[in-house]
Structure formats: C-alpha cells, structure tokens
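Note that this complex is displayed minus one protein chain, with the remaining chains in position.
Let's turn to subunit A:
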Amino acid sequence: MATPREQEAADYLRKHKIIELMDNLTSMLFFYRPERPNEFLITQLEQLRVSKMRSLDCPSLFNDTNLDAVLGILDPTKQGHITFVQYKEALTTLGIEKFNECPEGVAKDKISQETFKREAKEGLQRSSATFISK
C-alpha cells in the first residue's frame, strides 16, 4: 500500500508529465550526443519554456524531412496517400500515443500525405509540450 508521501510523489510525476519530459530530453541527448550534456539540457529546457510562454513550436526530435522520409518508406510508389493501418503504425512508432483515429480520408482508406503530416506534427507537439496538463 502506497504511503501518502509516495502517493504525492506519484501524483506529482503524473501531473507534470515528468517521465515524458525526461524521455524527450534523454532522446535528444542520445541523438545529438553533445560534449557538455548539462549545457545542452539547459538550452533545451529554455526553449521549452519559451515555447510554453509564447505558444511557439516545441523542440522535437522529428522535423519535416523526417516525416517526408517516413512517407517515402510507406508510399514508395508515390501514390500520394497511405492506408489507415500504415498511418496508425507510423504514428505509434513515432511515439505519438493519442492521435486522431478518424482523420480525413479514412472512409476510403486513403489518407493523404498532407493529412498524415499534419496529424503527425500535432501529435509530436503534444508529446513535446509536456507542460500542458491534460
């Protein structure tokens, strides 16, 4: 049975999404591998703070070129759209947990590239902006 202090600590972690924040920060660290991890982390955190204040884009590991590359893999014949299952798989692999299950075009099972990119970007913003409580 969790003691009151344990409960408090667990609630705090959940409320401020500390684990997700740490995930994002460590991913950045391992990808960029800066010589001075402390300074790098400070820069990332400051950027996060600024984007929180001014509702700008949050720093994220994936950018437009990555999303284009993903589309390239999923749609090698360049039809211009992907299936719903592909869409779901791709967004899950990107680490986006809650995404729009009914994007445009799901009826015909043809989700256009623009829709995919838009949903992906929104989802990524949501994962990075851990300071926004549910």
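The definition used in the following text is that a residue touches a chain if its C-beta (ideal position, glycine included) is under 8 Å from a C-beta of that chain, and two chains touch if they have at least 3 such contacts; residues count from 1.
Everything that follows uses one rule, which is that contacts and distances are computed from a predicted model.
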item	value
Protein name (UniProt record) of the chain left out of view, among "3-hydroxyacyl-CoA dehydratase 2", "Nucleoside-diphosphate kinase", "glutathione transferase" or "Pyridoxal (pyridoxine, vitamin B6) phosphatase"	"Nucleoside-diphosphate kinase"
Contact footprint on subunit A, counting only the chain that is left out	5, 8-9, 12-13, 16, 18-19, 21-27, 29-31, 33, 37-38, 41-42, 45-46, 48-49, 52, 61-62, 65-66, 69-70, 73-74, 85-86, 89-90, 93-95, 131
